[in-house]
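Handing you this structure, nothing more for now.
Up next is chain A:
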Amino acid sequence: MITAERKPLEELLGYIAPYSRILLLGCNECVTVCAAGGRKEVGLLASALKMAARKSGKELQIVEHTLERQCDPEYVEEVASMVAQADAVVSMACGCGVQQMAMRYAKPVFPALNTKFMGGSERQGVWDERCAGCGNCLLGVTGGICPIARCAKRLMNGPCGGSANGVCEITPDVPCAWHLIWERLEELGQTEDYLEIIPAKDWKTAQGGGPRKIIREDLAE
Partner candidate 1 sequence: MKSIYEYYAKWIREGKLKVSSDWNKERKVKFTIQDPCQIVRKTFGDPIADDLRYVIGKVVGEENIIEMTPNKSNNYCCGGGGGFLQSGFTEARRAYGKVKFDQIMETGADYCITGCHNCHAQVHDIGHHFGGHYSTVHIWTLICLSLGVLGPNERAYLGDDLKDVNVFHPESEH
Partner candidate 2 sequence: MQKKTKLQSNGSVLVVGGGLGGIRAALDLAEARKDVILVDKAPCIGGLMTQLDRTFPTNNCDLCTVAPFTAKDSRGGHLDMRGLTTVTAVKGKEGNFTVSLMTAPRFVNVEKCTACGECQRKYPECVSFAPGLDPRAPTCMRYPKATPYAYVIDMAKCADKEGLKQCCPVGAIETDALPKVEEAQCGSIILAAGAALFDPSHLDYFGYAAQPDVVTSLEYERILSASGPTGGKLLRPSNGQPPKKVAWIQCVGSRGLQKGAGAYCSSACCMFALKEAMVTRERFDSEIETTIFYMDMRAFGKDYEKYLNRAKEQYGVRLVHSRPHDVLRPVGMDKLQILYTVDEAPKHITEEFDMVVLSTGFKMNEDVKKLAEDLAVELYADGFPKTDCFNAVATSVPGVYVCGTLQGGKDIPETMTQASAASCLAGAKVAVTPRPKAELPAVTPECAGSPRVGVLVTLCDHESTALDTTALVEYAKSIPHVVCAAAFEAACDPSSFDAVKAAILANGVNRVVVAGSSPRYELEKYQAMLAPVGINKYLIEVANIREQAAWVHAGEPAAANAKAKQLVAMAVAGVMAAKPLADHVVPANKNALVVGGGVTGMTAALELAGQGAKVCLVEKTAELGGVARNLVKTIEGGDVQALIADLVEKTTSHPNIKVFTATEIVDHSGQVGLFRTGLSVNGAYKEIEHGATILATGATPNQPQAFLLGENSRVCTQLDLQKVVNEQPKEVKKWKNVVMIQCVGSRDADNPNCSRLCCQSSIKNALAILKENPNARIFVLYRDLRTYGRFEEYYQKARELGVIFVRYSVDNPPKVEAAGHYANVTFTDVIMGRQVVVSADCVGLSTGFVASRKSNEALAKVFGLPLTDDGYFAEMHVKLRPVDMDKAGFFVAGCAHSPKVIAENLTQARAAASRAMTVLANDTLVQEAKFAHVDRARCAACLVCVRACPFDVPQITVDDKGLGRSYIDPVKCHGCGTCAAECPAKAIQLNQFEDVQILSSLDQLLAKVNA
Partner candidate 3 sequence: MTANIVSITGGKQSAFIDKVKEILPQGGNLNLCLTCGACASGCPATGLADMDPRKFLRMCAMGMDEEVTTTPWVWMCTMCMRCIYVCPMEINIPQLVFNARAAWPRENRPKGIRDSCDMAMRTETNSAMGTAPDDFKFVVEDVLAEYQEAQPEFADMQAPIDKEGAYFFLNQNSREPNTEPDELVPLWKILHLAGADWTYGSKGWAAENYCLFLADNKCWEHVTRVSAKQADDLGCKVFLNTE
């Protein structure tokens, strides 16, 4: 899941300062699940923006809407009439959704969220980073724990010298990924995997090779 957090109100107010009719658009996928841009957050932000604007003597007209998914053109198409009646769009989707909107409509589209990472939920209200989308998954040999997404230094072969008592030297409330990997391998009786040297990572499959694209030929028209 893609996780995101709302931008400070002040930044958003800056974007929309010239406009008075706003379409505030949520997304019912990842950002709903991570409590950043679903129907509920749209409602809260609408209230907040209206009040903040009113403080400076301006009455905002905000239309609230939440799409099933903002990163698909068909869904985005649904709001054409709403966009037509708005001066600007504030999107509460992740970066993908914002771009989808911006591509489709000629009106200004502003992001309401900072898109953060691909993560999982630890428990209610807590998400942590799990995947860096490197394009060449190593989890099969690292006991199901990713040293790229979860190690600050993206080390491939064991912890750095700063790992102590199982925690990362950079962020002490984060566990050392390699410590976790070792514990997990021990638990699975696969410590021999650890001895295997993982060759230097080819970052071409990751963003290092430029923007990526997936084409499923059987599906693509």
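Simple rule for what comes next: a residue touches a chain if its C-beta (ideal position, glycine included) is under 8 Å from a C-beta of that chain, and two chains touch if they have at least 3 such contacts; residues count from 1.
How were these candidates chosen? In short, all candidates are chains of the complex that A comes from, given by their letters.
All values derive from a computational prediction rather than experimental measurement.
**Q** Sort out for me which candidate, 1, 2 or 3, comes into contact with chain A in this complex.
**A** Every other option belongs but stays apart; chain A touches 2.
**Q** Residue numbers of chain A touching candidate 2 in their complex, please.
**A** Touch residues, chain A against candidate 2: 28-29, 32-33, 35, 38-41, 43, 66, 121, 123-124.
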